[in-house]
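Missing here: one protein chain of the complex. Every other protein chain is in place.
Lettered A, B and C in written order, each chain numbered from 1.
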Amino acid sequence: MVRTKHIFTLICLLMVSNSLHGQPIWLSNRIPADAERSIKPAGMHHLASESKGRGKVKIVQWLMQGERVEDAAYFVQDSTTIEALVFAPSGKKVEHKLDSLNQRTILSFSNPEEGFYNEYVVIKKVSGDTLYYAIAKGELLNHSCRNGHAHVREMMPYKVYPQSIPFEIVRKRMVHEDFHYFVSSGEEISYSILLNGEPANGILTKLSTEKGWINSRRTDDSGEVSFQFLQDYFTPWQEINNREEYTYVLFAKTTIPEIGVFEGLPYNYIKYTASISDAYRPAKTFYQSMFWSIIVLLLTTIGTILAVYYYRSRRNRPFKEIIFDEAN
Amino acid sequence: MTMINDLDRFERVKKSGSIHYAMEAKKCIADIKDEVHSQLSSMEYFYDIMENIIHEPESSDTEEKVIASMCIHVPVELIYAAGARPVRVCGGAYATDQVGADFLPAKTCPMVKSTAGALYLGLLPGRVKPKLVVNPSSCDQKKKLGEVVSGFDDEFYLLELPPNKDTEESREYWHRVVKRFAKKLESVTGKRITRRNLKKAIKLVSTAQGRYRHFHKLRSQAPVIFGKDAILITNAFFFDDLARWTEKLDELNREMELRIEKKKHVVHENAPRILLTGSPAIFPNLKLPILIEKMGGLVACEEYCSSSRMLTDSIAVDEWFLYDMIPAIADRYLKPSTCPNFSPNEDRIRKILSMIKEFNIDGVVYQSFTGCQLYDMESITVGKAMDEINMPTLYLESDYNPDDSGQLITRVEAFLESVKNK
Amino acid sequence: MKRIKQYIDQANLSRFRTYFQILAFVVIVYGGYLGINIGDKTPAFACPYSPGSSGTCYLVAVQHGLHLEWSSLFGFRGLALLTGLGTFVLFFVVFNKAWCGFVCPFGTLQDWITKLRKFFGFRFSRYDEASFKKLKIIKYVFLVLLILIPLAMSNSFFGLPKVSDDMSAPFCQICPGRTIAPLLVGDTSEIFVDFTNKTTMVMSVLGLIFTALFFVGSFFKKRFFCFFCPMSALQYMFSKVGVLRLTKNGDNCTRCGNCSRVCDMGIASIADDIVSTNAVVDDCMMCFKCVEACPEPDCLDVKVFKGNIFSSTSEGFFKRYGESELADQSKK
Partner (left out) sequence: MKYFIGIDIGSTSIKVVIIDEDKKIIAKGTAATGYHFNENTEDVLKSLFAEQGITEEDIGYIISTGYGRKLYKRSDENVNELSANVAGAVSMGNNGVPIRTIINVGGQDTKVISVSEQGEMQNFVMNDKCAAGTGKFLEMAAHNLELDISEFEALHMEARYEPLPVNSTCVVFAESEIISLLGAGHKRNEIVSGLHYSIAKRIVRLAARAKVQDGVLFDGGAALNKGMVEALETELMRKVYVNEMPQMTTAYGAGVLAIKRWQKVQDA
């Protein structure tokens, strides 16, 4: 088993070397093991954040590269220019910082408002006659019950910024979804792919989960694609922890003919690769069984009724004598 | 076996006994209606049913079953529900007292002797023939009476009262006694106690209590009726048909309300207001209240088991089912009872104190029959309580013979005077 | 004024209470759909597990609020806990324990189950004195656990390992409310045995047992669950300063026992205790059935500040319990 693992990494390295720019990039909320202590998951949705004293909480996201989520590599800062864009739930641009934390590229911004923060990292590079336009996106929900739930209904729908992000993936909201909602396995999640704000059909999308489950599908003509989050693993009973969260990423790529110049280099085509990363949990209802609950309910009910019946029938028996302990 | 040797002596004694009894009744009513008299028209009904207390009522339907009860602790609701009529047979006549004295020890309480005599001669109110005589074990002499007179043809049934009424055991014990009594009633009357007729019985008695409580409130507002009349009314409750009694009391209430408005009082304001308590005044032995009111006092209220104690505590039933009604009835006769056979009996002292406050009493007259140990013993604790609120108290010991009024007059007159100048 | 007071004293409060309970039941259980929100510090069981609920029972806020390390508990975060408690007390003080008697939907549910029992004519059970005293303590045990477990989840007591997160909102997991409230709006999602791990398994089974006990218990004993409810224990701490008060005037009491017989909770001290004036004990739910059943005038009074708004009168008593058909004829 061990040997095959090595060969596997070798191949992966080869791939990395020649088509670096082909690898899609995505933003990860997972905190690397050797991160400093001050970075911890915070808030209801466990967003990786660094707390510097009261109130000044800053979200920290790592930029990753690679299609396989479970062993993707951290994006190593090299000469290519990286831009980032963060929009607050109100649509306002949020001041952010892109720097490196022990050789890893991180994006950090503070998220005081309630609602979905849209964060984007864009890498553009021309090679050959194609502009490789890589977009990594994340929708980070910031919510605390203390702020009440009155505003949830109108903050729910997703926001899109076509003028600055031409090619984007958006997770469609569930009907009864609110700020307490977690994507959980076994659910049908659907996405729509927007090209310059218009849903684009026939785009190849690929869903890759931390547990190694990869599946790809093309968007239908209304630009939507949906995946059934298969419970692709069954952990042994002792290790089940229904609070554990695993990352999954949805990639989409398309090439469109367009002529333009970028950083002095002309190109004829643009190759968009977009990604959106989120967290999912094992479904709560996986290990819940109503069947057993009915049994427990029935047993208790019948048991209590019999107990009461027996207790009440003791009235017919003669008066209960007071018993004395004979032990001297 | 008849106590008195030959039968014709029994007939003779019976005839003379009933004549004396009737005369006594007439004399008592005459005393009540003498010059110091409340002139309440609606009292006439009570006067004449009490006057011919032992006359055979004309319209007496023969097959009516009567259960005689000898104390307030007999649950009358159960008797009504079992289709019978309760009649309280506590004796008050000196005539039957003398007859009872023939076969009871000399120091027995006169009421017990009088009841025994009445039972022996069959001189019960309305000349009823009881199918069962229910005898709660409240006073000791009354409890033993059951055995002494069990030779007569009436069947006696003992209702065991627990000596202490505060503990849960005694309450549970009393509930069992009452349930056994209900079963006994069903076998005696042959009619089953059902939910419907028990509910009707409870409501019937409760309505009567409602009327009496209103009467009690009116008496506390203004002195518009003499104490002797009030005691007469409650004595009528012993045997009268309950529905009629309630209606008549209702009329009396209305008449009293008119009097209160018109401020037509029976005594002037500073007449001393007396609370009567102790051994109960049972018709025709009303000589003490009559005497007090002839001397210018007013019996404002009385804490007797022949008056307020019988009619003040009513039943609240949560669920009108037998399983809730019978315990409710049992509780009503045990928990609030202020009868001195229970020990400790602070309830009676609290009741007296609250009556003193409600009726703003000037003096308490505590009467106990000669030979009645219960009220004698209790006079100590009540006396102490009265001292604490320095309420002048007169302790009297008398029995049924009408001619000991010499001593009574001296004591009562002196007492009223000492109350006046307090 | 006097005639109004007289009318109220003789009114049939139980009927009024039944209607009020129906109204409160609708407002609390289905209020969410109507857009009503009575805040998340409600002193009654407005169970948040049911989507329709118009508020949240304060026990939820207590358990979530206490899920803090010591540092933040005694820091600024703890302040939120105190303000929460303050709101709860302000809410509670207005109606005192009448929240249980009049407003709590599960109390109402148990009263309806009692009516069902009465329909079938089953006998109700009562605890005797000894078991009453013993069982009385259970609600305090629940309250203490409800406070300690969340704390133990985020801090380790005496070096013991922290309690696992599955125990979050411990009482809610075993409370019958969690399973019944969603049922009331037709959502059966809360009825499950959760096999995820041992803790969730035990807690969900306990929850189901309590639910079954809730139904069977309240069928045989009136207000069965209220006797063990930690909310009544928590409320009792502040019941002394309540605006609505139930006072007893011992001098007028003849200890006839009517009040303790009609008391759904089976409290005996209301009848036997003629010394203390404040008649509200920890089990009392202030349904005021005792005031209705008291024949003595001015013995039991429901007071708001100084004035009493509903007191026991003999006329009222006889109107409710005494009058028979016979009386109506003679009234003509």
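Basically, contacts are C-beta pairs under 8 Å (C-beta built on N, C-alpha and C of every residue); 3 or more make two chains touch, one makes a residue touch a chain.
Computed from a predicted model, the values in this text were never measured in an experiment.
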item	value
Shown chains touched by the chain that is not drawn here	B
Absent-chain interface as seen on chain B, which is shown	370, 383, 387, 392-393, 395, 397-398, 404, 406-407, 409-411, 413-415, 417-418, 421-422
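Definition applied: only the chains that are shown with their structure count from here on.
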item	value
Topology of the chain contact graph, where touching chains are joined (line, ring, star, complete, other)	line
Whole-Å separation of chain centres (CA-atom averages), chain A against chain C	43
Distance between the centres, which are taken as Cα means, of chain B and chain A, whole angstrom	88
Chain A - residues contacting chain C, complex	54, 145-146, 150, 237, 240-243, 284-285, 287-290, 292-294, 296-297, 300-301, 304-305, 308, 311-312
Touching residues (chain side chain B, partner chain C) in the complex	166, 168, 200, 203-204, 206-207, 209-210, 213-214, 217, 243, 246-247, 250, 312-319, 321, 323-324, 327-328, 331-332, 335-336, 338, 347, 350-351, 353-354, 357
Contact footprint of chain B on chain C as seen in their complex	118, 121, 123-124, 128-129, 251-258, 261-262, 271-272, 274, 289, 292-295, 297, 314-315, 317-318, 320-327, 330
